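Single-structure report; data block below.
Every protein chain except one is present and positioned as in the full complex.
Entry: subunit A
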Amino acid sequence: MEQKSVPAAAKKPKKERRSEFSGMSKALVRRETISAYLFLLPSLIFFVGFVVIPMIICVVYSFLDYGLAGFEGFAGLNNYIEMFQDKVFIRAFWNTVLIVVVAVPTVTAFSLWVSSAICPMKAVTRSFFRCVFYLPVVTGTVAVTVVWKWMFNPYTGLLNQILGTTGFNWLGNPKTAIWCIIMILFTTSIGQPIVLYVAALGNVDQSLIEAAQVDGATKLQVFWKIKWPQIMPTTLYILVITTINSFQCFALIQLLTSGGPNHATDTIMYYIFDMAYKYQRFGYANAMGVVLALIIAVFSAVQFKVTKTDNG
């Protein structure tokens, strides 16, 4: 089983660690500390400027009535109360949850399956498949959606030609539109997980696998007992990024359905954009942003917890 690798220094008792510095002059320690902070400074400036400060602004504005004309009054919790009474937001919330609940497991499972299949192949073949699956990731979202839109076209689309369902409106039907979005999201999301899984599976300790095989372990046992624990950190990373990407599904909706038909494809992220940029209700949009962030945080925390349990 995987052992958590803890840096040696971290295992040392505090007194011992302190002694490492005791040999250094105070001036040297101060100089090294300053150097360390200077190295951190460029990224820290960006992190504070583009993440921390906007985050604080977002929370503050969520309690305000703030529109195009500027500050219009203190809203208190009104934005939050309105949100939970807003039928479109509720619909968008459930659509988002559906996308996450369907997309995250399928993307993760499919990526793992594909990676397991292509990992033992020759390097050239492996690279070819990695390229093929990664192509939608590097292709612009607009280009991808234009192609899908053409495929879904009810009159001239490839899909209807193949299925013999000419005239069926995949994106214009409330029952099928959300599944079309999920399918496109799936195809654009699997590239990175596959590349990560191929790398992770390639790093699995072969001696452990050979030892297990010598002991008579089946392929399934080798996977669950040897490989799975070792690729768990990668799985956790994939789960978290896929969850965040799914929660923030926006461009596909904007380009393909505008949230329709009848709000069938509205997502929280799209609704936030609508509120902020179409209706210019920045306070309300920020309140939704706060709630979305909390939801993602909860989902991520659950994923950490679950994978920690699995990891023993």
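The rule we apply is simple: a contact is a pair of C-beta atoms (placed from the backbone, for glycine too) under 8 Å apart; a residue touches a chain by one contact, two chains touch by 3 or more; residues count from 1.
In the analysis below, contacts and distances are computed from a predicted model.
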Chain left out of the displayed complex - its UniProt protein name, from "Multisubunit sodium/proton antiporter, MrpG subunit", "Molybdopterin-dependent oxidoreductase", "Response regulator transcription factor" or "Extracellular solute-binding protein": "Extracellular solute-binding protein"
Candidate in contact with the missing chain, chosen from A:Asn78, A:Thr106, A:Thr141 or A:Gln248: A:Gln248
Touching the absent chain when the full complex is considered, from A:Thr125, A:Thr156, A:Gln206 or A:Gln221: A:Thr156
Residues in subunit A touching the chain absent from view: 50-55, 57-59, 61, 66-69, 149, 152, 154-156, 167, 169-174, 177, 240, 244, 247-248, 256-258, 260-263, 269, 272, 274, 276-280, 282-283, 285-286, 288-290, 292-294, 296-297, 300-301, 304
